[in-house]
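One protein chain omitted, others in place.
For chain A:
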Amino acid sequence: MAEKKYDWSAIAKNPKFVELHHKKTAFLFGWWIFSCVYYFLLPIGAAYTPGIFKVKIIGAVNFGYLFALSQFFVSWGLALYYAHVANKDFDRLTRELIDELHL
């Protein structure tokens, strides 16, 4: 039952952890900001540049429709990309860190 005692501040200073922390922070917040900007372009664009949204691309389908639809694909794409990077990089770094700590 007794929980294993970790020296948390030592782990926090471990170079592997620092590397993990930097990579993760840059990736997560960077892509989060990207997705927010991309999303808010939709209501802002629809309100202030309706002319662009009305441009017909294929048949009756206009730019506004394709842009709204692209939000779904961008979100899915980002989710898959994150899964790829996390499985490959973040999880690997975490495993290496834990191995190094002999836990």
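Odds and ends about this structure:
By definition in this document, contacts are C-beta pairs under 8 Å (C-beta built on N, C-alpha and C of every residue); 3 or more make two chains touch, one makes a residue touch a chain; residues count from 1.
Keep this in mind: contacts and distances are computed from a predicted model.
Hidden chain, UniProt protein name from the list "TIGR02186 family protein", "Cation acetate symporter", "Probable membrane transporter protein" or "Carbon monoxide dehydrogenase large chain": "Cation acetate symporter". Chain A residues in contact with the hidden partner, per the touch definition given at the top, are 1, 3-4, 6, 8-9, 11-12, 17, 20-21, 24, 28-29, 31-32, 35-36, 39-40, 42-44, 46-48, 50, 53-54, 56, 58-62, 64-65, 68-69, 71-72, 75-76, 78-80, 82-83, 86-87, 91, 94, 97-98, 103.
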